[in-house]
Every structure is written in structure tokens, then in C-alpha cells.
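Worksheet: one structure, shown below.
In this view, the complex is presented without one of its protein chains, the others remaining in place.
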Amino acid sequence: MNSFGRIFRVSVAGESHGPAIGVIIDGCPSGIPLAAEDFAADADRRRGGRPGTTARREDDVPEMMSGVYKGRTTGAPILALVHNRDARPEAYAELVHTPRPGHADWTAWHKYGGFNDPRGGGHFSGRLTVALVVAGVVAKKLIAPARVDARVVEIGGSADYAQLLEQARAEGDSLGGIVECRASGVPAGLGEPFFDSLESLISAAVFAVPAVKGIEFGEGFAAARLRGSTMNDAILDAAGRTATNHSGGINGGISNGNDIVFRVAIKPTSSIGLPQRTIDLRTGEPAEIRVEGRHDVCIALRAPVVIEAVTAIVLADAQRTA
Amino acid sequence: MNSFGRIFRVSVAGESHGPAIGVIIDGCPSGIPLAAEDFAADADRRRGGRPGTTARREDDVPEMMSGVYKGRTTGAPILALVHNRDARPEAYAELVHTPRPGHADWTAWHKYGGFNDPRGGGHFSGRLTVALVVAGVVAKKLIAPARVDARVVEIGGSADYAQLLEQARAEGDSLGGIVECRASGVPAGLGEPFFDSLESLISAAVFAVPAVKGIEFGEGFAAARLRGSTMNDAILDAAGRTATNHSGGINGGISNGNDIVFRVAIKPTSSIGLPQRTIDLRTGEPAEIRVEGRHDVCIALRAPVVIEAVTAIVLADAQRTA
Amino acid sequence: MNSFGRIFRVSVAGESHGPAIGVIIDGCPSGIPLAAEDFAADADRRRGGRPGTTARREDDVPEMMSGVYKGRTTGAPILALVHNRDARPEAYAELVHTPRPGHADWTAWHKYGGFNDPRGGGHFSGRLTVALVVAGVVAKKLIAPARVDARVVEIGGSADYAQLLEQARAEGDSLGGIVECRASGVPAGLGEPFFDSLESLISAAVFAVPAVKGIEFGEGFAAARLRGSTMNDAILDAAGRTATNHSGGINGGISNGNDIVFRVAIKPTSSIGLPQRTIDLRTGEPAEIRVEGRHDVCIALRAPVVIEAVTAIVLADAQRTA
Partner (left out) sequence: MNSFGRIFRVSVAGESHGPAIGVIIDGCPSGIPLAAEDFAADADRRRGGRPGTTARREDDVPEMMSGVYKGRTTGAPILALVHNRDARPEAYAELVHTPRPGHADWTAWHKYGGFNDPRGGGHFSGRLTVALVVAGVVAKKLIAPARVDARVVEIGGSADYAQLLEQARAEGDSLGGIVECRASGVPAGLGEPFFDSLESLISAAVFAVPAVKGIEFGEGFAAARLRGSTMNDAILDAAGRTATNHSGGINGGISNGNDIVFRVAIKPTSSIGLPQRTIDLRTGEPAEIRVEGRHDVCIALRAPVVIEAVTAIVLADAQRTA
């Protein structure tokens, strides 16, 4: 479903070209200062308009409908709306019957029997990540002084990617990338054994972000090629400080007080200007499409703030339930 | 917590050297034939005794305490016990105060204020995976004719690893590996947008398995280096069949009817015979330990059946809630 | 928290004098026709303006922000807003520091450390029941042809209460009442043993409605005075039809195919015009208040449609998980 968290619980709703994206943030403690300007920096990081990102412009400042009074959270659920002022559903009109390869168009059409809102991906649009970012801003306040920082470490296989982006854009193609996220100052003891391990919770939240195809903690896939004598982090003191951090800050599903570090693989944007094979859902006949609307050459460029947001949401909930 | 699933719900309990491991399987439909011999094959795959695995011997046939009557499930919760007949807690006596690097020993000690059962990792032991395998056997019946198959594709960085294992054993060291899992015959439409995406659910369950450090679906991390024109799977027909399966059978968090394919990175066994630096929790002073008990050179060898089990559990629940 | 349901899940947000009440309805199947006029009848039943109810006027037609496309549900979460156009927070300004006896004013102030929105009860206002009614309209469609009907059976201890209402109003006092609810056409087999018994689910939802102080199924409290030979419902046929319905349509927590019948006790409206003793939260000193704002003489008169709504929500979720 569209909710996450046991005590600090985030629920999202909305479609790419509907009137607004909404998010309910339940279980937020009272008394937290919260103002419109608190959202500006992260909303701006998520928003398009820079090289490699979509030309769609939204100011993305959420309107608080509940849960905030006199500038502070009340303890009641926060309902925030982000209006879709720059929606252009007509750009997608012709794609309604030809599911875009790599998108959720076909699965949504199948799962919902053709009743899904197909405009711009509808509920499955990356536009929905604005709701995650809004909730993430609140979550980041709750976990302070711990903090979460994510950044692009690689685009198209390279750390120096300006030219790759320009080339892909010129060719109507797209690129994937890798985002690394680091949570520092996280107290030891968050997470539970087994199904609510911190890796389970973080990965579940990260895979809620569209276009994510992989996640690895600490050494991750490289750990599969190491020996235990190298991989194990020597324990230096009773506070759990370790000589290395190959484990990425988590042992047995529980934070160990060192930085939590993970990397996320983000596939290339599915919407590309090049011709692609698909079918016409009305006839079942083969069709060829080019996606003409505004879209990102590389969605990974906008992903870090979203990855930060879901990570902060997980940590905010985990610290309430620890 | 130690439960997973919304309708088909699995809860685990037990410690490595306690009297038994227990699992409650709730939400299992009635009328499913279930006998002790149904568990033998998977329990045997999980169990030690082969090259590269621990010498600990348990028959691991679960005792059904409830939920089964006249050889069929009743619809009431199934409580199964797997007894720990070959427990040797004395082997770990000396490690109680010196947390093993790479294990949950320190995090468990910290989180539970020193009241955790430290013998052989207690509740955090890989021994608990027997509960997952038991639940997985039931889940596999529920998802038929869909099936889940996992296998080791790489140990210590190589597909041809017999000699690597022998060498690591001789040196008292350990190896990691990669397991690939494929679910075939899964109907399109399982999973939900965002937080209950099929990737979210599978990854959450997979990270519940001790020693897992990464997961990737379809092209996974390689997707970050592809272009959209290569990554996108051309759609061939209205049934969702695609020309390629770079997405690993999931789009927008929802199964698309193609095989679901993912790979899991498993770190080298943390317990090794080589000396490691840690501390003595009683004094806070540095200590050096060697882990002398029975343990695996490469835990990844026993992981496939556990990965299958959690995947089947996810699919069984997802099909109930789709 | 402010959510209910496992598959069909309703989350509410909003305050009495904030800009709007919001509700997210997740897990609603796709393809259900849904239009603004569908809400009119139930919104009207809930709304004030009739004898014995508040003079506050809202049209209470929800604005659908997501989840509906071309007049049908899409399968994505529905976000509906009901605007608070007739809010008059100034009427409550003087009560902010003097918690009203019988209200949640003091508990909200205490729980949220004084950061709660106190205007008109804030999040704890009966105004929030409009969100339940909106979700109930959707739920009623899902459970058809089963239907839920609730009605007032008693006000102030009497079935003939017009004069009692007038008298209470004249005296600035208020009255309680009893609502009876009947769900007919409910298939046998809904509900689960123990914690998700149908009585557990219905009672949990009904006690979410402000002012409810009791619930009884079938013979209810009278059953405590019956003998088993009278109480037991003789079973007439293999379809579960019974000669009587003392059990209220539920055995062992599971619907038996007969009408589900329960009664709900609703206390007199807490807001009264008569003087009451309380304290001033700023000084801790005793204070006396009269509640001058618009309020109902008898909130029970507006409760039936709300009780119907939460009952339909429970049944809609129970049939998804049965």
C-alpha cells in the first residue's frame, strides 16, 4: 500500500497530472517548528530545471492543511498538499494506449483493469516523490542531530559525466547512475532482528522510489568477493567504534553507531525520444513510440534528496520504535 | 519486529542454543496438504554437513503444534517447532564477553542492555533461518504453479570455487558469495505502488536473512551504466511479454508476468578461526579472539533455500492482497 | 494512529477550524463509479441544521484530489478534501485555556504538551467524522449488495424524544442517545478468530467515533442475564440460517450470514451552555465556563450515518482479507 512506518507513518496520494500530490504524516511529535521555508531547499533539489533534468516547473512549496498550528506541529496528523500547477496532460494524450517500455504503464493498466489514470504515469509518476521529500523534511528534523546526505557518485558509469549527459540528450537517450547515501550520528540500537532489520526497512523505503534497481550496504556486492578476515570490522571500544566500516554501520539488522552507508542503483530514465517497440492496448497490434514530453536525461540527478528523504523517514520511525 | 506479511503472516522466535526454534504461520488458507516429509528436502538443503558448511547436525523436521488436522491445514495459525537437539552452548562460553567482529554480538548487547542470550548469537543466529525455511515450504505450496529457484552463482568471486573453499578452510578464513533467485510463473499484477512495491517487499524479506549485504533486480547495478534505449524492455504483446527482461520482471513495483530475477550479495561468514581484534565487555579492554566453534567456511552455500523461502513468503502474501 | 484497515485502508487528517478535512482511502478496487453527488445524501445526513443539531453550515461535498479518473476509481489511493468554509475559530478563542469538561481538550493539551490546535477541539472535533462519512460512501459501494442501516432508537432514555430535545435546548443542556445499526446481506465468513474478530474490528472502528461510550452485539448486555438455552440460536440449515439472532450475526468472531446487529451508546454532547467547573491551564486556578459556540443538543442525532460509515469500512476491509 501507499503507507510506510509503524509510529511515524507516511501515506502518499496523487497523480502526475491531477490537481495535487498529497501526503499524510502521522505520528509526528508535537512542538516541532515547521514553516513553508523549511521545505524550499529540498524541494528545489528535487525539482527539475537544471542540466539533465526536465523543464517542468513547479514551485513545490507544500500547503499545510492540518497538523501545524502557530508554526509548530500539533501532534495530530499533518496533511500537506503540493499542487500540480504546471501539469500538461495533453502532452501524454497519444501515449495513453501505447504503454511506454520500462514504465509502469502496462502493469498499471493490467493491475487496475484499464481504469488507472495513464496521464504521465498517473500515480506511478516520479512526480509523487515530491510527497516523499515533504515527509523527509519533517523526518530530518526528528532525527537531528543525526543527518542524512546523499549524492550522485556515478552517471553512465563515470564520476565525470557532464559530456555523457550532453551526448545522451542530443541523441534522445537517457542515462542511469549510482547514488551513495550516508547517515551519520545515528545512535546504535536502531532496527530489529529479522524482518524489521534496518537494512530491510531502508531497502523497502528505497525501492519505493521509482527507477531504483539495486541497493547495497557497506561493501555490498564487493563483500561477496572478500574474505571474512578482511570484511569483519575490528571492534575498538565498548561504544562499538570499529577500525573499518565494511558493514556499513549495521550488524544483525541493528545500527552499530558508525555511519550507515549504502549505494543505490538507478536505471536510466525510461522516457526517451528514440523509437521503441510496444503495442497498442486497443488492438493488441505492435506499435512504435517516441516519448515527446518533458523528461529527464538522467533521473538519478534528482534522486539524492529523495533517497535522503526515505532514509530519514525510516530512521525517524525506527527511533520511535527502538 | 519478528513478523512479516499482511495476510499471510510469518512470525519467528528462538535462539541458537535454546530448546527450539518456533514459527507461527498465520493466514494460511485451509485444505493445503501438509506432512512432515514436505519439509525434508528444503530442511536438508539448508542444513550443514556438506563441504564448506558447519558440522552441526540437526534433522530439522518441524513438529506441528497447531493448524494442521488430518494432514491438511485448517485455516488456523500453524505453530511449528524445530528442536535444537545438537546445541552445544559451552562452545561459545568464552565468547560471551568478547563480541565477534562482523556479528550482531555487540549490537544485541547494546540494544538489549546486556540481557540478550549471547550463546552462538542467540536470536540473531543463522540457526533461525530454519524457521524461514519451514514457512517457505508452506508458502511454496500456496504460490504453485509459480515456483522459486535460487542457486549460488559465485563464491569468492568465482563460479568455480571448490579449491577456493578448501583453501579458505585450511587458512581458517571464510568466503562470501552471490545467490541468484528466479521466480517463474508469477502472475502479473502482484505488488503495490510505492512502499509495498514487490522490490520493497522482497528486499525487506531478503535483508531479514543474516549476512545479506546487497540485492539487485534485473540488470541491477549494471543498469546504472546502461542507456535507456538498451535498458527498456520492448513490449511484445498485450499479455506483457517483453523481448528482454532487463527489469527483472517488475515495473513500477508490480510484477509484469515475466520471470522475477534478482541477485543477493552474501558476505563471508563472520566466524573465522583467525585471530581478530575486539574488546572485553566486562573491562572495555582490547581482546583478541579466534572463533573455535563449528561454523561455515561459506554461509552463501546454504543461503539459496533460505532466499527461496522468503521470496515465496512475499509472493504468497502479495497474491493474497493483490 | 489515524488509519484503519489492512487492505482497504482509511487515513484521516484535519482540524475543526483548519482549512480542510482530508482523507486518504487506499486499497480501493479500480473501476468503481464515483461522483460528487454520491456523497450528497450521507453528507447531508451528517450535517447540522436540523432540530437538535448545530447551526454550522457546510456543504461538505468532498473535492477529489486523486484516485478518480473519468468518473471511476483508478485503484490508486483516493485523496478527498472537505473544506471548512464556515469555520469561526474566534468563537472558541476564550476557551483555549479552559479545557471543556467531557471533551478531549485536557487530554490533547497534556498529550501534545500544549502544542495541539485547541480551536473547537482541533483534530478531536466531531467535524472529523465528515472524513469517515466520505470513506463510508466508498465502502458502501464495495460491500453492495450488503447494506448498512443505522438509526436512533432512543434519546434521553425515550423513543419519543421531540419534547426532551426542546426542553434540553431551552435549558442549555444536552442529551445522549442510542443508535442501532444493522448490516444485512453480509456473507458468512467475514472476520478472523481472536484479535481480528468482526466484533473487535467493528468495535474498534465505532469507538473511533467521538462520544461513543458503549457497544453491544445481538442481545449484548441483556445476554448476561439470559440462560444458554435461551441465548443459543438454533441452527436451521447448512447455510447457517438460525431460528433467532441473539448472537447478532456473529459467532466466534465470524459473520454467520444472518444480519449483523449492534447498538451504540452515545453520551450527551459535552458542549453545553450551562456553567461548568474547570481550570485555567495558564494559572492552574479554578475557572467556570459556558460553551457559547454553535453546538448540538444531541450529537446522537447525527451519529447514525457515521456509525454506518465505519461499519461499512470494516466490512469492506474484512471482505478483502477473508
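When the chains are written out, they are named A, B and C in that same order, and each has its own residue count from 1.
The criterion applied here is as follows: a residue touches a chain if its C-beta (ideal position, glycine included) is under 8 Å from a C-beta of that chain, and two chains touch if they have at least 3 such contacts.
Please read all numbers here as calculations on a predicted model, not as lab measurements.
When the missing chain is restored to the complex, the residue among B:R47, B:H97 or B:H123 that touches it is B:H123. From the options B:G14, B:G214 or B:G249, the residue with contact to the chain not on display is B:G14.
Where subunit C meets the omitted chain, the residues involved are 1-4, 12, 99-104, 106-108, 110-111, 121, 123-124, 128, 154, 156-157, 168, 173-178, 188-189, 192-197, 199-201, 203-205, 207-208, 210, 212-221, 223-229, 231-238, 240, 242-243, 247-248, 251-257, 265-272, 274, 276-279, 281, 284, 286, 300, 322. With the whole complex as reference, residues 1-3, 7, 9, 11-15, 18-22, 24, 26-27, 30-31, 65-67, 69, 72-79, 81, 108, 111-113, 115-117, 122-123 of subunit B touch the missing chain.
Where subunit A meets the chain that is not shown, the touching residues are 6-7, 76, 193, 320-321.
Going forward, only the chains that are shown with their structure count from here on.
In this structure subunit B contacts its sequence twin subunit C using mostly the same residue numbers, the overlap exceeding half. Compare each chain's C-alpha centroid with the centroid of every protein C-alpha atom shown, and the nearest one belongs to A. Averaged C-alpha coordinates put the centre of subunit A at 36 Å from the centre of subunit C.
Computed from the mean C-alpha positions, the centre of subunit B lies at a distance of 44 Å from the centre of subunit C.
Residues of subunit C found to touch two or more other chains are 7, 76.
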